[in-house]
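Worksheet for the structure shown next.
One protein chain is absent from this view; the other protein chains keep their places.
Order of writing sets the labels: A, B and C. Residues in every chain begin at 1.
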Amino acid sequence: MNSKELIARRVAKELKNGSLVNLGIGLPTMVANYIPEDINVMFHSENGIIGMGPTPEEGMENKDLTNAGNGFITYVPGAVSFDSAMSFAIIRGGHLDITVLGGLQVDENGQLANWMVPGKKIPGMGGAMDLVTGAKKVIVAMTHLAGESSKIVKKCTLPLTSLRKVDLIVTDMAVIEPTEEGLLLVERAPGVKVSDILKATEAELIVPDYVPEMIV
Amino acid sequence: MNSKELIARRVAKELKNGSLVNLGIGLPTMVANYIPEDINVMFHSENGIIGMGPTPEEGMENKDLTNAGNGFITYVPGAVSFDSAMSFAIIRGGHLDITVLGGLQVDENGQLANWMVPGKKIPGMGGAMDLVTGAKKVIVAMTHLAGESSKIVKKCTLPLTSLRKVDLIVTDMAVIEPTEEGLLLVERAPGVKVSDILKATEAELIVPDYVPEMIV
Amino acid sequence: MEIISVKDVTKYINDGDTLLIGGFLGVGSPDAIINEIIDSGKKDFTVVGNDTSFETNGIGRFVKENKVKKIIASHIGTNPETQKQMIEESIEVELIPQGTLAEQIRAGGVGLGGILTPTGLGTVVEKNKTIVEVDGKKYLLEKPIRGNVAVIKAKKADKAGNLIYSFTARNFNPIMAMAADIVIAEVEEIIETGKINPDEIHTPGIFVDYIVLGGDEK
Partner (left out) sequence: MEIISVKDVTKYINDGDTLLIGGFLGVGSPDAIINEIIDSGKKDFTVVGNDTSFETNGIGRFVKENKVKKIIASHIGTNPETQKQMIEESIEVELIPQGTLAEQIRAGGVGLGGILTPTGLGTVVEKNKTIVEVDGKKYLLEKPIRGNVAVIKAKKADKAGNLIYSFTARNFNPIMAMAADIVIAEVEEIIETGKINPDEIHTPGIFVDYIVLGGDEK
């Protein structure tokens, strides 16, 4: 299992039956592939649909039916389409149960930076600031390291996405929960030692006596 | 012709082809009966429809198709129904061409009071404040006198509906236009003398040398 | 989303709750649910609605049956009982311009901290409100309105809770569906999920917690 699959599989376990879920572009999108059989969720896409289904078969694409990454999609029974004001009413009004987003940095306050690298890459925040500020539960899905550098930092050096503390960080090495007291190490990836995680983490972690291995 | 019919007929002449019009309850509603044959307007009703048609024949009523006064209506081809947010988006966003409203008082500033009499009658403002503040053109349709008292006053003593200056006042005695310089007497009702109007008006009027008679 | 009997709606409603109730002079009003709440004996509600209808239907019945502590509405003129109780000071009445009321409820549903509007400026509506100047123009700051429970009426629901309204019976119902902790919708018909074109749905089912089959008229 590669590290992206590991992260996606672990995040998938956070989804509850009946949840409304928005998956960011890239790694978070992979979460859809690993949802347990007995769990039914509805997918929201910020370009204006609830009830997004899998990629259509070739030749069955509808030019007006896409996800926020410009890929063709299908829809499931019960789907509903709407405009951007309603789409973000859902996100910002507290009606979205879970959003899963990629991250560049998360810090000891649980705050996320994920939308720009000054002077290098300025794609824009898209819906990220709304999602992190408005969703009921925010899960960050990212690799633990960027090259040699830890992405779990003392204080974000990149521009913040929101003041709101995220709810869970899932990496290829660990599951970490931002709490009032700081970042709590909740699980370690299969075969990864607590000492490895500490070495790969710039931020201070709260380490319980027993840190279970992720079940994915 | 009774005075209400006179007022309604004169107001009807203000409607331009293609206008979107909202008529208040009571006298203003009568305006719909006197629209010239060659003029097509669409009627907006704040409870959520554009394209309101005449009262249905008996037995043809639809319980879900009413005007803001709780009367059954029909709809014309091209009609559209919407929620209250959209209905007032139209009014407040400057998309409504004309509103015709009743009045209790209009003063020398052109400001209208039409929604309550403190200690006596407090029905609420309904959509009146939104209509007067937001419509492109506001026409007040009312009798010139309430009993012995002039309704065209120096300064409204009843609570204002809006700070916005109305565009035209049509009464059973006169047509008056609020301007930057004050209330301009534009027309007199058939058979009514300028001196009669001045006697029935508490506010100061600007009286041109020639005041034509209303054509209704 | 769960389909429940009208008898069960009062499980989700408590004395003293703020209720958002759809309808415009009783048109598009969830009458079966209103009657059930009144019969249950629950009371002391703050009711938010466009108007207090007539004494015999919609929100009007709540007032007539003395279930209401406070009314927030744009118009009470069609219900003499509301005026009477207001003068006797047995209920509190807050009058709000209809468009402002719609935007305040919408703001409550879409997560805004407030909206700025010129409506009401320079009138009694501005009493106790903050005036904010933007680019030299003054506006009233109007706060969001939310309820504990929204009680709304739609024409049709599918089993995922997606709603379609009918003509002027739509009115405040769709915005109220976004602005309460619990949303209960009375509908005239429940159809299979997937039978409605996604482009024709007015209220996404994710806003709706409970559906009651109410019937055409009660």
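Keep this in mind: a residue touches a chain if its C-beta (ideal position, glycine included) is under 8 Å from a C-beta of that chain, and two chains touch if they have at least 3 such contacts.
Computed from a predicted model, the values in this text were never measured in an experiment.
Contacts of the undisplayed chain with visible chains (whole complex): A, B, C. Within the set A:Gly24, A:Gly78, A:Gly110 or A:Gly127, the residue that contacts the chain not displayed is A:Gly127. When the missing chain is restored to the complex, the residue among A:Ile7, A:Ile49 or A:Ile139 that touches it is A:Ile49.
Checked against the full complex, the one of B:Pro36, B:Pro54 or B:Gly94 touching the unshown chain is B:Gly94.
When you scan C:Pro30, C:Gly58, C:Gly111 or C:Gly205 for touch with the missing chain, the hit is C:Gly111.
By the touch definition given at the top, chain B reaches the unshown chain through residues 20, 42, 49-51, 75, 77-82, 85-86, 88-90, 92-95, 134. Mapped onto chain A, contacts with the missing chain fall at residues 45-49, 62-70, 75, 81-85, 87-88, 91-92, 121-130, 133-134, 159-163. Think of the hidden chain as still there; on chain C it touches residues 103, 107, 110-118, 132, 134-135, 137, 139, 141, 143, 164-167, 170, 198-200, 202.
Just so it is clear, only the chains that are shown with their structure count from here on.
Using the contact threshold fixed earlier, the set of chains in contact with both chain A and chain C is empty. In terms of their C-alpha centroids, the spacing between chain A and chain B amounts to 55 Å. In this assembly, the C-alpha centroid of chain B lies 29 Å from the C-alpha centroid of chain C. Counting partner chains per residue, chain A has no residue touching two or more of them. Residue positions of chain C with contacts to 2 or more other chains are 106.
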